[in-house]
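The complex is shown incomplete by one protein chain, all other protein chains being positioned as in the whole.
After this line comes subunit A, so read on.
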Amino acid sequence: MSKKKTDATPEKNTAAKAAPEKTGSASAISATPPESVSATSASAAAPVNAALSADERVELYRRMVRIRRFEERSLRAYQSKKIGGFLHLYIGQEAVAVGCCSLMGKDDHVITAYRDHGHAIAVGMDTKPLMAELYGKVTGCSKGKGGSMHYFDPTRNFWGGHGIVGGQVPLGTGLAYAIKYRGLKGAAMAFMGDGAVNQGAVHEAYNLASLWDLPVIFVIENNGYSMGTSQARSSAGELATRAAGYDMKWEVINGHDLYEVRAKMDALLRRAREESKPAVVEIKTYRYRGHSVADPDKTYRNKAEIEEYQRTKDPITLFRTMLLAEGHLTDELVDKIDAEARSEADFAADFAEASPFPTADDIQRDVYWEADNPAQRVSGGRLFFN
């Protein structure tokens, strides 16, 4: 058996998958325009993008803006100590989650690491329970039990945010196994950071996926850093090409360009669904904030690097410029989307603020599903001994 390991070229495309359902309100971004932005991207002409209606394009843009505004709002809540624990912001990476998740069909599934707010919004989760989760409220998407790193919504095929670096990757492979086992034409996307590629679990997952032809796309979101360690200081060789050792197809994608993310991911997802083949993609992106809000971000990169990136490669600004050039977006609509995203985020924060905390009784709920009732919990230490 010999599989080709090449930079994949988009395979035959039919119609584009519809973007996921819209949720709530919208928003936009107000960064200064980049100095040099190509108004059109080569991938814009790819069938999956060419087939997008004006509304669908605007919705993709809106979704990125909503993620950014949500996170900016959550940052403010964190700074005023409304949120505890860690807060890993996704700002700068929005085109990755939105691009990939916009391709999801009903049998496609997603799993990611602890930097999960973007994916949650990209799959269509409502921002109110997301914000409430950060506040530790019982109305949160995980009832206040998970926090920032542990968002879940199985009803949207979103199998969570996970806290152990690389640990979610075998799980993503398991999602693909279940899809194949059930004979469905779906695929799983397992997102990870560039630091996660060095975990043994990731390599074991690669091997299983390739050995058994599982429909999983391993998506490396390469933002250049794992905490304070740059890729050069943590990883030998190229990240994507490691797939070659497992006889898997691989691809490198420019993650600043939403159209490119969609065009290349669409090809691989189709192949996964149709032929049940795994692949590894490395999507080049960047995070603007520290590793977490608690990370002062001073020792490992300089401000100029971040500013240069924001100025020339911001995924939201780039997409907006393209949509304006395409005539799908107007300045007026840009402002409207942005205003709506801001008020949506404020509204989510108000909702979170007004919600109750879980009670001490809730601590022992959701431990065993079959025993999840008060009588069992006070039964003197059989199931829940304290």
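What we mean here is this: a residue touches a chain if its C-beta (ideal position, glycine included) is under 8 Å from a C-beta of that chain, and two chains touch if they have at least 3 such contacts; residues count from 1.
Operating definition for what follows: contacts and distances are computed from a predicted model.
J.: Suppose you had to identify the omitted chain by its UniProt name; would it be "Redoxin family protein", "Pyruvate dehydrogenase", "Alpha-aminoadipate carrier protein LysW" or "Ethanolamine ammonia-lyase small subunit"?
T.: Listed in its UniProt record, the absent chain's protein name reads "Pyruvate dehydrogenase".
J.: Given that one chain is not shown, which residue among A:N207, A:Q310 or A:Q364 touches it?
T.: Checking each option in A:N207, A:Q310 or A:Q364, the one touching the absent chain turns out to be A:Q364.
J.: Touching residues of subunit A against the unshown chain: what are they?
T.: With respect to the unshown chain, the touching residues of subunit A are 84-86, 133, 136-138, 142, 144-147, 149-150, 162-167, 195-196, 198-201, 226-229, 233-235, 299-300, 357-360, 362-364, 367, 381, 384-386.
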